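One structure is given below, encoded as structure tokens.
Entry: chain A
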Amino acid sequence: MNIVMLLIVALPLLAIALSILADRRVTQLVSGMTGIATFGLAVALIPGVGGHETGHRVNAIGILRADSLSVVFVLATSFLYAATAIYSVGYLAAEARLAERIGGTEAAEFARYSRRFYIGMNVFAWSMLCAPLVNGLALLWVAIEITTVVSALLVAIDDTEGATEAAWKYVLIASSGLGIALLATIVMYYAGAQALGQSYDLAFDPLIRSAQHLPATPVRLSFVLAVVGFGTKVGLFPVHTWLPDAHAEAPTPVSALLSGSLLAVSFYAILRYYQVAFARLGPAFPQHVLLVFGVLSLLLAALYVIDQNDVKRLLAYSSVEHMGILAIGVSFGAPLALAGVLLHVLAHAAAKGNAFMGAGVLVRTYGTKSLTAIRGGLDRLPWSGPLFLIAILALSAFPPLGIFRSEFQIVAGGLQNAHHTGAVILVALVTVAFMGLGLATTRILFHPLDSHAVHSAVEHGDDALQASHLTAASPNGAAAKSSASASGMLAGVGAATGGLGQPSGARRPRVPVASAPALPASPNVAAGTDTANDPDDQVVEEAAGTSTGRGEPSIWMVVPPIVGVFVLVLLGIHPPGALVELLQHGAALLSGGGQ
Partner candidate 1 sequence: MLTISVIHAATLARAAAATIGPAHPGSTSVSGAAVRAVAATGNSGVPSVFDGAANTVAIIVLLLEFMMLRTALFRAQIRLYAFQSLAVSVLAAIVAGGRHIPELYALAAVSLLLKVIIVPGVMFRFLRNSRAEIAGSGALGVASEIIVALVVAGFGFFTVGVLGIQSLVLPAAALSLSFAVVLVSFVLMIVRRDVVSQAVGFFSLENGVSLASLVVAAGLPLILEVAFLFDLLVAVVVFGVLIRVHQARSRSLSTVSLNRLRG
Partner candidate 2 sequence: MTATLPVPAIQALQVLTIAIGSPGISGVIARVEARLQGRVGPRILQPYYDLAKLFRKEALAPEGTGPFFLLAPIFSFACYLTVPMLIPVLTSYPLPLGYMGDILGGGFILALASFVVAVAAAETGGPYAQLASSRAKTFGAITEPVVLLVVFSVALVTTTDLPYVLGATVRSGPDQIVRPAHLLASAALFMVILFETGRIPVETHTGTIEFGMIEEGRSFEHSGPYLALLRWGSAAKQLVLYTILIDVFIAPWGLSSTTRVDQVVLAILAFLGKCVVLGCVVAVIDDSFAKLRLFKITEFVAAAFLLAVLGVFTLYLGGG
């Protein structure tokens, strides 16, 4: 078991080394394989922490420690690591092809960009894998600080105005929050020093074992500081303000990792403090604190979700909502609710990853993040459209998907422990959020693409769409057929868009606005009945690169969401027995077991 943990921590290091040295394709291959390997290792870790009521603990090389709680978060992170590593192959594919074709400085710049991207992503994933596995509150803080700094660089990697602003906001707010969390660590150290002697490291087991002997006031202060400090990285109200910006302006694989894993890992830190506080102060105080923060986050997110104009921001607020649900779930305190919380972590990782990946495909296809401009998604993207729809339904707790089961467990646990008000508020606000998500998604996916939508988007001042509309005026039906002229047209459109400055959603406009010439105002094209386009429309299953009209940009962007849906269905209908046991052990740990 120690070997497994060591491998989980060591393999991404290998990937990091290779991403520094090797070229892009090797890096992509190794990253993907590392992701899958860590996921497999995490699954292999499950039996090791199984066993009696609360599960065993596995230690390795003194600073690593795994118990049921850690393995849940490692599972979520490693799954997303694998998914986004594979997804990013497709995400960068279009640019890669363009860079190869143009050559020269463009190619060198893209090579630099992709190197930085992969180094960043691998370091980010490595730090997020380490954080649940380290032994001790101090090392936990160090790991989360590393995630902050790396993700800040990743958010800024796109070098647009929005990305710069979002990265600065993120690094300032998150680092300040972690400063408060450091204060919490220190105060907890002080509390522990009364029982464990003046010089000890904040390892979990001795601290929880001697929790009864800790003085109450420092533990209380430390818990509140930890909730506020780590809550900054979780995205709890009122310190969530960095979240919509950072998740919206980062590249899509990074957004998926941020939303799906980083928030969860920061919540893991709060859970560790919760364990100590629960052991010393009893259930009342920690649960009240978490309930307040959870309800406020959920309320704010539900309200903001209703009126959004940016698809990734919409998903970011949905993340805030789900983190609020996590906090509320923990505050309910029943073992059923706690198991639901842990299941929610897994399901949310899968669902949010899916949603962001689908949103990334949408953004890539339409060249904009604006919700008013994206129309007819189901028709344009025969795979990603439905997958995005399933992801949004999953986020809104639709049966039979995983989040339905986890939220059901949370609400049932709440009603068990007579937290009626909390459960009612939870259900009501989740419904409000569903309304917001549902409205936006139906508009994106189901509304047919027609000139009305395009004109209204032009009114709203959407630059990219305007540009594409202007170029669409030229006869391009024939251009869609031959890829040569299409690429020429695309290059031209790309230049045109670049000349217009930064549209709200497009990254640095080296990426050809992929489907711009295919947006002429004829529903026929969208419906795919235009016979002239037929042979080239069958690009769905091939990595044919730039989409021309109907079709997926890349298969690599489709496969991970399919796997994600499979996981969600599995978690919703019949989670494996070992997993259920793992969740129950984790819940027992949070209810005061684990001595």
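The candidate set was assembled so that all candidates are chains of the complex that A comes from, given by their letters.
Here, contacts are C-beta pairs under 8 Å (C-beta built on N, C-alpha and C of every residue); 3 or more make two chains touch, one makes a residue touch a chain; residues count from 1.
Nothing here was measured: the structure is a model prediction, and the numbers come from that model.
S.K.: Only one of 1 or 2 touches chain A in this complex; which?
M.R.: Selected candidate, touching chain A: 1.
S.K.: In the complex of these two chains, what residues of chain A are touching candidate 1?
M.R.: Interface residues on chain A, with respect to candidate 1: 138-139, 141-142, 145-146, 148-149, 152-153, 156, 159, 161-162, 164-169, 171-172, 175-176, 179-180, 182-183, 186-187, 189-190, 193, 197-201, 217-218, 221, 244-245, 248-249, 304, 307-309, 313.
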